[in-house]
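In this view, the complex is presented without one of its protein chains, the others remaining in place.
Here the chain labels run A, B, C, D and E in written order, and each chain numbers its own residues starting at 1.
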Amino acid sequence: MLANELIIGLDSLLGEAARLKRDGYRFVTMTALRLNGTRTEILYHFDRELHFRHLRLTVTGDATVPSITPVYFGAFLAENEIQDLFGILFEGLVIDYRRTLFLETSIEPAPFCRFNVKRKAKSDSPAGEER
Amino acid sequence: MHFQRVKPVRTTEIIVAILILWPLAAAILCYLVRSDRLRNKLVPVTGVLLTTAALLLSIHIPFSFGLEPSAEKVIDVLILSIDILLLGVILFIGLRHRHRLIPILAILQLVLIGFNEFYPVPTPRVNPIVHCDALSLLLVLIVSIVGSVICVQALAYMKTHEAHLQLSASRQHRFFAVMLLFLAAMNGLVLADKLSYLYFFFEITTICSYLLIAHDATPAAITNALRALWINSFGGLALVAAVLWFARFHGINAFQQFKADDFRSAVWLLPLAFMCLAGFVKAAQFPFQSWLLGAMVAPTPVSALLHSSTMVKAGVYLVLRVAPFFQDTFLGLCVALFGAFAFLAAAALALGQRNGKRVLAYSTISNLGLMFACAGFGTPMALTAAVILLLFHAVTKALLFLCVGAIEQGIDSRDIEDMRGLYTRMPLTALITVAGVIFMIMPPFGLLVGKWMALEAAARNLAALLMLALGSALTVMYWARWAGTLMSDPLDGRFRPESQPVLTWGALGILSFGIVALSTAVPWLYGALLQAAAGDVPAYSVHNGAMENPTGIFSVFPLCLAAGFGFILALGAVRHARQARIVSPYMCGAQQPEPGVFTGPMNQPVKSEAGNYYFAFLFGEERLTGWINAGALLLLTLLIGGTLR
Amino acid sequence: MRNALLALSGLLAAPLAGSLLIGLDRILTARLQSRIGPPVLQPIFDVVKLFGKERVVVNAWQAFSAYAYLAAVAVAVVLFFIRSDLLVIFLIQAVGTVFIVVGALASASPFSQVGGYRELLQSLACEPLLVLVIAGIYLETGSFAITAVDRWPQPLMVRLPLLFISLLFVMAVKLRKSPFDFAACRHAHQELVGGVLTDYSGPFLALIEVGHWFETVLMLGICSLFWADNWAAMLALAGAAYLTMVWLDNVTARMNWRLLFGYAWLLGLPLALINLFWLYRG
Amino acid sequence: MRIWAKFIGYARFKSPWLLHFDCGSCNGCDIEILACLTPVYDLERFGIVNVGNPLHADVLLVSGTVNPRNRIVLENLFNQMPAPKVVVAIGACGLSGGIFRGAYNVVGGIDRVIPVDVYVPGCPPRPEAIIDGVRLGLEKLRTGGVTLDSKDGPIGATKENHPCSRTN
Amino acid sequence: MFSMTSTVLRNLVTRKSTRLYPQEVRSPFERVRGDLEREAANCTYCGVCAAKCPSQCIRVKKATATWIHDPTACVFCGTCVETCPEKCLHHTERPRPPFTAKDATITEGFKY
Partner (left out) sequence: MKVQTKDALRLKPRSVIPFGPQHPVFPEPLQLKLTVEEEMITEAIPVFGYVHRGLEQLCAQRDFHQMVQVVERVCGICSVMHAMCYCQAIEEIMAVEVPRRAVYLRTIWAELHRLQSHLLWLGLFADSFGFESLFMQFWRIREKVLDINEATAGNRVIVSINVVGGVRRDLAAENVRWLLPILEQVETDIRRLESTVIDDVTIRKRTVGKGILNGDRARELGAVGPTLRGSGVAQDTRQTGYAVYAELDFQPVVETSGDCYARCRVRFYETLQSIDLIRQAVAGMPPGDIAVTVKGRPQGEAVARVEQPRGELFYYIKADGSKNLERVRIRAPSFANMPSLVTMLPGMWFSDVPVIVLSIDPCISCTER
């Protein structure tokens, strides 16, 4: 219940991001937080002329979230970080570290997980540097 | 060293006959009897015989002899008809391959020769027809010894080569026949005093090179062979023009009749310039370098024999032979500048090369350029430098070519990048190659003695000096880069012997040992042979193993001693270091147990690589060749036009 | 006999003088940075310590290169002390450079390798300059032998001032001083870590360090030839040249090799050529 | 020979070359280490140079909580250093993990990975303390009793060479 | 060009800024957070310091009247000093000196 917040769904995420970019918003960062049960909230923070705008997305279980890196390249670190720490996978990451950005694969499960998600191997999708 | 003809003529005649006719006979035998066993014996026997003969020759110099007039006439006719036959063959080759230039050049030569025959001018009878002074002897020694070593090694090489090509029928008989024929022609070329004979042998080497380059009969081989043929035919044309000019306008048809005082006007200097031009073509100087580069498609012994250690030396020989006559003329200055320019330009091109054989080819051009520059300076010091370079370049380059041949057969590549860490795969060959590189660029080895003399001789010519200084620096760069590449890779310090044919080891051993021995013996060699080869005026005095004159001093013996001592010390250090703990090279702490691998993104192992620098943006062939050819053409125009003043 | 004595004294005095000089250099540098700095004998401590360290090698042939480098520069210095041929001295010190490069390339570490190439580029940039300097001395004195310089009645500086500036370029490179310390740097805070020296360790590094002392003395020796009237003038000139180097080290940023080529070939080379042109004309 | 050995020992004391590795620290310790090299503290007075290369270094200064990714780097660097060498752990994180003990990506303490000779407490330790720590390490280097030999292969945090079991 | 020259030359002639640390020790500033000390006499083993310590490097057992402080984990932040109800904790002016081995009683006391 932050000021200037918009609740969005998985399908409207990319459109909303593109619109914000058109409006001249700068990507600040993303915050993931684990809610009760298997729900995870992802907050996207944007800024224009020092005023925030937030998008709030709630995902369930081990859903895959579309990556906003094609729109905001700068988001790649934040998305990779969430992949690492929350076990949520992003689809279409421009640079995908495949959950090795911060953590060794030996750390299992994802540290912010309150339940066990399987570390899904993203072996079928090519890694970032091949693209 | 002024012996008049007091020695029994007969011995020298026999030796000369052996030097020219024996390899000819062996070549014919080789071609006719297609037996491996015979060839495997014949070639070494020829080598031993040639070596012995050449060494025997050294106790008889200088000498010259002629023939009975009747015999000479017979030989004249014989040679003329073979000349025409050869030109006919060239014409035929040109027509068959629908080449535009070759027939024209052949016909032009035929026309010139025919014109001379139909409208003969009376010329004084030539006697002698063979003259052997120290310079000729030096060339004979190089051809006979280095050439033989290469031919013998080729026995081993060609076996692998043909196995590699998977030929249905062996073509080695032809190959060795031409190789031996070439040795005969080279010996003839440097011993002949009569200009028409010189031209005859010159043409044979042209044909030989065509045959050898085209040996593998691949499309690339044919193209490059044709290129060699037309460019060398151009040289032949220049030579025949010069020979006929001398004969018709000055009544001169042998080197012995040249007198230094005559060469002061255009009518004398122009044919001399043509002769130099022929030499430049044969030595693949810019802008004629493309045939030498193309010749690298041939089997490596061909490259070694024809295109770097011996055949191109024919061009240098020709220019050195006439060098005393253009001393202190504008022509001499032009030759010096032209040579220095080639030295610099070829070194620059070599820097931009990652094909090992092309590096060798450019290095050859570069060194020949340096010799021409020395010939152009014409001072006793410079001429001494030229002959020393001539000798050591031949031996060293033969060694390097054989090494590259062995490497190529070992790793199937000529790319320097692929030779990275060759030491781990072919340790001994790699070490010998590195040694070869060291012989090329480091004192106290002979080549550097030569370069030292050349630099000291060039110091009076600002433009040449600048080019030589820049060229030397570039030379060091491309050689050191290669040597370092060969040794690079993490090692566990173990030496794994590799297998090579005994002939290869023998050839490499003889050549390396030869360079070391000759380098140590430079002061002695200088007294015995090189000084005489460089002219009448001694440029250096030798005492305590040092070459000395008012300009400078090179203490060869002490430096060789120091080098030997340092070598043994350093080798001991290597043996000692092998006992030390081997650690990974510095990889910022990210190394993995496997050598040369570090942990990269996503915890994946990444092989660390290091590529050489080639500066294609600056030294690439595509970028430089045009400019260099233009510059060389300019200098050539200046050279020929300058004689007309 | 005299030569042998001179050679021996060169072999012993040069490293000593080189080490002291570098010790003084480090103190002076520290003072210029408002620090106290190490003791004068610090380079000697460093080398002795390195000799006492465990032998750790990356590639056994690096040991060969280290010894060869040391031998080459030592021989060059000996030749200098027995007043031999300048061009020979130049060629022999170039051997040292080549062995440094080969040793650097022999390691698989990319830092060492890149350092090796940069070292080559450095020598490519400054060796022609050195040749021209030596040629200038020859044109003035008529001989490449240093004995001729000793006998020459007037200081070379009078007629070769621009060549001396070119020589300073070469010195900055050979002494590995900023702005041209990109192949191997004594402070190591650079992208190449230790550059060509990255993978040498312990005793082998010590050898190279000793070699560097020799090289320093050699370069200053060549420098001193420009005022070879008497010992005091030679020492003063060499000292002034070295002070210039220390000063330059402390007031410039590190260049890269492109800029080195720019300076050496567009500034140093024309300067040398202009000076040589005088000599030809004069 | 004994004089030479003594001289070498003295030279070791007079010429320690540093390698500093940040093993996951917050920068505080690293900056204080760097500050030691700058004019106000001037470690070069003691002949100390920051060489930044394990193959040249005598003293390894480590700061930071170790994590699974950089512990391999730390082991690599330690193994690359030629003996004799001293390891100085700097700061609370390097000593035990400090305030970050309990975080999921903290191994905690340099001595769990490589043997440590000197511990410098503080968060971050001030430069004086770092100088004291290095000099204490050098004292150990001179009198022996440090990791003199690394020929026995890679050193991990095995029981035998764990400093807690080795000393006391 | 070389405008650094004036600075380096000034450095050469002015006093060096180096503090000759082991020989001369600068007098510390007031209220510097050096080593942590406890006056055992006043301590009531209430455990407030242990509870408040962000680094959790203090163990207090009232029963056995033990107070263990782990200097290897202490961040010298001063929270315990400020919160101690008896004011029996204080910072010295000097930092804790380096040591060569961890104290066994402390390592036993803190198993982490």
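The working rule: a residue touches a chain if its C-beta (ideal position, glycine included) is under 8 Å from a C-beta of that chain, and two chains touch if they have at least 3 such contacts.
Nothing here was measured: the structure is a model prediction, and the numbers come from that model.
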Check: Of the chains you can see, which ones touch the chain that is left out?
Finding: A, B, C, D, E
Next item on the list: Identify the residue among D:D22, D:D58 or D:D111 that touches the chain left out of the display.
Entry: D:D22
Note to self: I'm checking contacts with the chain that's been left out. Which of D:F46, D:F100 or D:Y119 qualifies?
What the structure shows: D:F100
Next item on the list: Against the chain that's been left off, what residues of chain D make contact? List them.
Entry: 19, 21-32, 34-35, 38-40, 50-54, 64-65, 67, 69-70, 73, 77, 98-100, 102-106, 123-124, 126
Next item on the list: Since one chain isn't shown, list which residues of chain E touch it in the complete complex.
Entry: 1-4, 7-8, 17, 29-33, 52-56, 75-79, 82, 91
Check: So that we can see where the missing chain sits, which residues of chain A does it touch?
Finding: 1-2, 21, 24, 26-29, 31, 33, 43, 45, 50, 52, 54, 72-78, 85, 94-95, 100-104, 111-112, 128-131
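The working rule: only the chains that are shown with their structure count from here on.
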Item checked: Touching chain A and also chain D, the following chains -> B
Checklist line | B-D against D-E, pair bridged by the larger set of C-beta contacts | finding: D-E
Check: Using each chain's Cα centroid, which is most distant from the centroid of chain B?
Finding: E
Check: Approximately how many whole Å separate the CA-defined centres of chain A and chain C?
Finding: 57
Next item on the list: Would you please write down the residue numbers of chain B that are in contact with two or more other chains?
Entry: 581, 583-584, 586-587, 603
Check: Residue numbers in chain A touching 2 or more other chains?
Finding: 104
Notebook entry, point to check: Where on chain B is chain C touching in the complex?
Noted result: 421, 423, 434, 441-443, 448, 451-452, 455-456, 459-460, 462, 465-466, 468-470, 472-474, 476-477, 480-481, 483-485, 487-491, 493, 550-555, 559, 562-563, 565-567, 569-571, 573-574, 576-588, 595-596, 608-610, 612-613
Next item on the list: Using the touch rule from the top, collect the residues of chain A that touch chain B in their complex.
Entry: 97-98, 100, 104-105, 127, 129
Margin query: Considering only the defined contacts, which chain E positions touch chain C in the complex?
Written below: 2-5, 8-9, 11-12, 14, 16-18, 20
